[in-house]
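All protein chains but one are shown at their positions in the complex.
For chain A:
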Amino acid sequence: MARHSPVTGRYVTIEVDGLEYKVFYLHNGTGTPLVCQHTAGCHNHQWRGLLEDEEITKNYNVIAYDLARHGKSDPPLNVEWWKSEYKLTAEHYVNFIVKFCDALELRDPIFMGSSFGGNVALQLALHRPDRFKAVIPVEAADYAPGFFLDWWRHPHANAAQVCASGVWDLMAPQSPDRDRWLTWHYYTQGAEVFKGDLYFYSVDHDLRRQLADIDGKRCPVVMMTGSYDYLTPPEATENTARQIKNGVYIEMTDIGHFPMSENYPLFRVYLKEALRIIRERTGD
């Protein structure tokens, strides 16, 4: 008897700002769509624990996609992408996510992302509160400077190891070795896009003067950050949430910047609370 996972993968082709993308996504579950974005330079296996969580997938249709250029989603198919430097912008990132949700005909999805996925969750709440039931920005802040570094793709170093070990202590020492090394392994696979992703994360994403424009009543915003996150420390997330109307902040103890990937059993405790708050606020 084959030990198949209930998780299945599919490709869907979308057009975003004139670029054609064949997007790979994993999904499992029924109910409210819960769309999940991986972290910069990574791919959707970071959500492997959530995708197989029976308690959550019985009520939520969990969809974890690979952003273009990551995992099994190729770079754009209709341009010579190798002739220009990749720098992800907030506008293109938001447009990509909306087009992906449109392609899958998702009604009132909840969007959750971590790190640069968390920051774009804030962008979605600001620019497209009409399209999302709620957002869960994980390890996010209004502004996160300092990580747009040349080291991520320096030709004189092993970029795969620099990216993977460069994010190693974004994780908590308490997180299990197996899951920290899996996360390390994923990070060896995205070295060529990491820096371009971080252009969005550390440069183009700056909502310091726009948080008051996010209506957390129309689109609830539940932010969660781990106590070992040095890049977006808990106080940065708390300060962001406080400036959003009806914003919620949850601190996650003894976990780091990749909570869904480095220690899912602990992360799910906080995630269930975030989903409960969203149900309460949206009347579900």
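Everything that follows uses one rule, which is that a residue touches a chain if its C-beta (ideal position, glycine included) is under 8 Å from a C-beta of that chain, and two chains touch if they have at least 3 such contacts; residues count from 1.
The rule is simple: contacts and distances are computed from a predicted model.
Missing chain, UniProt name from the options "N-methylglutamate dehydrogenase subunit B", "SCP-2 sterol transfer family protein", "Fe-S cluster assembly protein SufD" or "Serine-protein kinase RsbW": "SCP-2 sterol transfer family protein".
From the options A:Q189, A:S227, A:Q243 or A:T282, the residue with contact to the chain not on display is A:S227.
When the full complex is taken into account, the listed residue touching the unshown chain is A:L170, out of A:L170, A:C219 or A:I278.
Even with one chain removed from view, chain A keeps its contact list with that chain: residues 146, 151, 154, 156-158, 161-162, 164-166, 168-170, 172-174, 227-228, 230-231, 233.
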